[in-house]
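Note that one protein chain is taken out, while the other chains of the complex remain in position.
What follows is chain A.
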Amino acid sequence: MRPRLIVVGAGMAAGRALERLIEADPHAYDITVFNAEPRGSYNRIMLSPVLAGEKRFAEIVTHDAAWYARHGITCRFGERLASIDPAAKIVTAQDGEVLPYDKLLLATGSAPVIIPLPGHEVDGVIAYRDLEDTERMMAMGPGRRVVVIGGGLLGLEAAAGMAARGAEVTVVHLMGHLMERQLDATAGGMLAESLRGRGITVLCGANSREIAGEAGKVRALLLDDGTELPCDLLVMAVGIRPNTALAAAAGIETGRGIIVDDHMRSSAPDILAIGECVEHRGALFGLVAPCFDQAEVAAQTLLGAEAVFTPRDVATQLKVTGCALFSAGDFAAGEERDEIVLHDPLRESYRRLVLEGDRLIGAVFYGDTRDSAWFLDLIRSGADISAIRETLIFGPVAQTVPARPALQGVAA
C-alpha cells in the first residue's frame, strides 16, 4: 500500500506541490485533497482580470476535476478539516470522518483581514479573496457606488476591476501614498493620477471611522474627518492573515503563521506547510513566487529528497491595465545608498534604482516595466554594476556592445 498524503487546501501552492510530486513519482502517495472552496486549484492572481472582464474564470483554472481524476487524487472540495492529531497521525473531517495519514501538507492559505469598524458586519461588506468575492464585485454594474478600503495591490485591482465595469469607485487608503510597501511616493502618486484618470476617486491619508448601514445593508463609509462616502458595496482589502487555527489547535508551533524550517517541515513530525499560511524565519508570504518555491521544496521533502527553501527578492506587478508597475528588492532611501532616478513623461514612466556600493538592491518602476526580469536578476545576483552604471536604468538594450564600439568619450 502506498503511503497516504493528505493535502489541506487547493490553492496555488498546493496545486504546484502536487504537480511536482506527481511529475517526480506519480505513485509515491495515495493522495487526498481537502479544500474549503468548492473547487480545485485556480490562479488566484488572475481573479483581477476576471473581475475586470478581461478573462473568464474557466481560463484561470490550473487544475480541473479531470486533472485530479487522471492522477487518482481523491478530492474533497468544499470540505474543511475539523482537527488534526499529530500524535496519532490522523485528521478528522468536518463530517466526522477520521482519516489516517503518513504525511500531511498544510496549505491552508490566508484569510483577508476585516477591520472591526463599527458596522463591519452589515451586508455588503466583503473582502477580496476568492471567486465568490469576485462574483459579488462583478455584480456592481454602472452607476453603483463602491468604496474600497486599502490602496494596496488587491484593493487597487478590485477598484480598477469595478471601475471598468462602470461602478463609481472610491479608494480609501490610510497611508500617504498608494502601495507604500511596493512603491515610493513618486510612483504611488503617478499611480493615483492614473487611477483618477479612469474615474476612480483616490483618498490617501484617510482613516475610516465607521460603516453606516441601513436596513442591514451597507450605506456609507464615514471617515475620521467627517467625510461620508455613500456606497452599495464596501470592499476591505487591507491585508491577509495566515490561516493557522487548525494547526495551532493541533499543537503545531505557530507564530504569525505556521512555523516551518527550510525543508517546509512544521514542528510536528510528517506535517509540512507551504504558502501564505507559513512563517519562515519570521517572514510571511503574500506573493505567489515564494509560495511556488516552497511548493517545490515541499514536494522534494515528501519524496525524501534534500531541498532547501531560500527566500529571494520578489517583484511586484499590478494587474491593472494601463498601470504597469514593478518593484523589487529594498528601495528605501538610506545614507549608504545611491539612487538613480528616471523621469520620462513621454512614456508616462518613472524608474528608481537603489544601489548599495556597486550592487543594485532595489527597483521601483512605474509605467515602463520592460526588462523588469533583468533588473530582478541583477538584484538577486548582486552583480557588480559599476561598469554599466551610466546606462543601467535603461535596461539590457542599452548595455549591448555595438558591432563597432563607437561610444566616443569626446568629440575630438
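In the analysis below, a residue touches a chain if its C-beta (ideal position, glycine included) is under 8 Å from a C-beta of that chain, and two chains touch if they have at least 3 such contacts; residues count from 1.
The definition used in the following text is that contacts and distances are computed from a predicted model.
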Protein that the absent chain corresponds to, by UniProt name, given "Assimilatory nitrate reductase (NADH) alpha subunit apoprotein", "Lysyl-tRNA synthetase", "Glutathione transport system permease protein GsiC" or "Nitrogen fixation protein NifU": "Assimilatory nitrate reductase (NADH) alpha subunit apoprotein"
Selected residue (touches chain absent from view) among A:G143, A:G304 or A:P345: A:P345
Contacting the left-out chain in the complete assembly, out of A:A185, A:A283 or A:V397: A:V397
Chain A residues touching the omitted chain (full complex): 338-347, 355, 389-391, 393-394, 397-398, 400, 402-404, 406-412
